[in-house]
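The next block holds one structure in the form of structure tokens; read it before the comments.
Shown here: the complex without one of its protein chains, the others still in place.
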């Protein structure tokens, strides 16, 4: 049994990891930590876990954690993972970072995007991007995995195979993305107050969201192109889930485009290509590790729709996919 | 035109008052104030009001406000209304206080309930309880009206006439009350986070909610009985509205009980007695100044259901009802 | 006082019209009708209207209705308005049709879009398109107004002034539109079941929604261009409201584009241009006759956001705007 620890276990992605590892057949929990709730039982913080996870939360003592863990999942705010990852890596522990700290492996772009200097540019170079279906080999051989953001996952999974085959026009990429409120995290804010978020729907951070450079950056790494995606995130009145409607152009036949997807995702159980006429939607993927994708074409206009659970394929389930790859476990272990 | 000011206009009850007074045929807004947002336009704080109320919010300069206002509505936190009301009353302004500061006109009970000494026990004695249909005469002759809490309104309106006629058993009074999230106010808290409140439903403050002594206190004032109501509030996943299911016992015929209600609320347009088989529900009253009531009987068991909008009949619309009474306006003015 | 009748008053748009006309200072209700509920009081069908509208619903006796009405609002299913409008027009009554029957004044396009022959092509030619701010003069002089669809309103209001000035690239028009569930009407269907619609979000009718030809058709009438808009409607888990995110390209400066809007909508109170940094969202417009619009630009990429209430500016409030224009009333009468 692999021993795993979850750092910052009291946020939403941490809670999903706990839920997954309670049932993971190849792993057991070593430590779960919290900066603010150390000393409390997990089920005190999350009463839903009574009888399921009554483990005591501890402090972030990384040396102790490294001694007792084969793998560590970092659910920390941006900026806080850098040092933790470096310390843990130095002791040979595999690290899965759910923050943005290791997603952009260019310190200049990181600084520009996150308005802070990256403190571990050396470690940054060794990180792989944990888009499990795309960077499978790199992930298997890596010790530091940057788990992708939810929006980038929803956009990159459908686009990368088509761009690799030059089947769509990379100069026209528009992603209109809709996220549930859990994407904004557990922190209380005016925008996530029930009376503000419910019965509302709004775009935010138009042209300025930090997942836009992440998408372009990964398209360069994965496809080798210089893209400038138009990306508009929207906050929608539901708890979990993300739907992305992507607009591009293509001169290829629909069946040809579908073949590219089929070939790319053959044997990848978390990507479900909808060919049965059903349209991807949040209801079908909420609470699951799947990303559903489908496409629609009229003339050269191509509309791609993807749906995933922002806390699962968009965060914790994808982290566990990467963990399964790294450890040589079945990719579905603990997830299906 | 009466000149009205709203103090603490940026909370939910303040916003409802602004909405009402924009359209009130007999009143115009003199000042609107905010402790935290003074200097801003109201529509900056509430972009929904763009073009409807672009007035600049000012500080709480009560002397200036008193000079320019016939009536002032206090939408302040509990404890903060005491002094404001006293200053304004001293200058002859009519005051409608939406906090709890003047609801319990017994300083000892106030202190016990709110864990704070009442600073203006003299003014407290002059306050009337603004349950508009019950204390109509007192309200007309008063200068200081304590606008009732939302839960007490939903329970007292159906119960008082029946208790006055000794038609129900005052020793068995159980109120199971369900409130929308706006009842918890605009402040951001963990409990009002969309991801916590949505798809949830929970009781809170069982046996310890401050509206329980308010209900018993007013039953004593209105009916002269010593009651000990069992009162359980619940937080429900909707924005605005309140439904109360009240359990008591009665040996009287249903038609007799209905007659008591009909007589009590004849000519009171905000109380709608449902005799058409439709059951009171939140949908029918949300956004309106109504309280809908109905009753159901089997043997001696009597179930009473009431529904109102917690921000309207449960707060701001009732405040304006009282204002209309005080000023001699039509009771419906600005409300229907 | 103008006498108005509402045909098919028990659907959602009918209910909004009743709500508006209860308070309209220049109009009074003559008849309200229902095919299925004739003989019942309106408040029996909609218990929320108890004490507000207890009028008896009658049959669709158009001759009687014509005798007693100055204006008639048709809230009928597509296909059912054609004859009704023709009969009423023949008797000189002003008609406001909320169905799609008179929106496409080309019988061939109508047939292609609605898979049915238009039975009154002669009357069709006389109909004007009730986009109140754009076709103001035609509406004033008309007796038959086709009230626009909700999606077209949300897309056309921001686009038409910019296209008239050739300020944006008409060959790149993408509208990603999100609608509340009331847009699907009152009929019970699997898709509108609470357990299906809640916590879900999905696109539907991709490349096949009937509002796509309506948008292109009106762009031709209003601007004289041949467009081929990419239009993707989405069903979102909220009751009322619509948000459209529109993607196009422009070489003009943002301030120049804003000036075009300002000039076009100067003195049009229902169009609110957001220049204060606040982003249009459903919360700000739900329950109001407003459409809020804003734009965001980076390089040549232009993102336009519009928000409206699909039952108000997207249907009934816009119908009343047209009525106010036709009758010479203040455009705001009954609406603000």
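Labels A, B and C are assigned to the chains in the order they are written; within every chain, residues are numbered from 1.
Here is the rule we go by: a contact is a pair of C-beta atoms (placed from the backbone, for glycine too) under 8 Å apart; a residue touches a chain by one contact, two chains touch by 3 or more.
From a predicted model like this one, the values you see are computed outputs, not experimental measurements.
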item	value
Contact with the hidden chain (one of B:100, B:286, B:317 or B:335)	B:286
Of B:241, B:289 or B:314, the residue in touch with the unshown chain	B:241
Subunit C residues touching the omitted chain (full complex)	12, 181-182, 186, 188-190, 192-195, 197-199, 237-240
Touching residues on subunit B - with respect to the absent chain	174, 176, 178, 196, 198-204, 206-207, 228, 230, 232, 234, 236-241, 243, 245, 247, 279-283, 286, 296-299, 301, 303, 305
Hidden partner chain, residues of subunit A it touches	43-44, 47-48, 50-52, 199, 269, 272, 274, 276, 278, 283-285, 287-288, 290, 292, 336
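Following the convention adopted for this analysis, only the chains that are shown with their structure count from here on.
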item	value
Fraction-based call for subunit C against subunit B, same above half, different below	same
Central chain (by mean CA position)	C
Whole-Å gap separating subunit A and subunit C, where each centre is the average of the chain's CA atoms	40
Whole-Å gap separating subunit A and subunit B, where each centre is the average of the chain's CA atoms	46
Distance from subunit C to subunit B - Cα centre to Cα centre, in angstrom	37
Where subunit B touches two or more other chains at once, by residue number	199
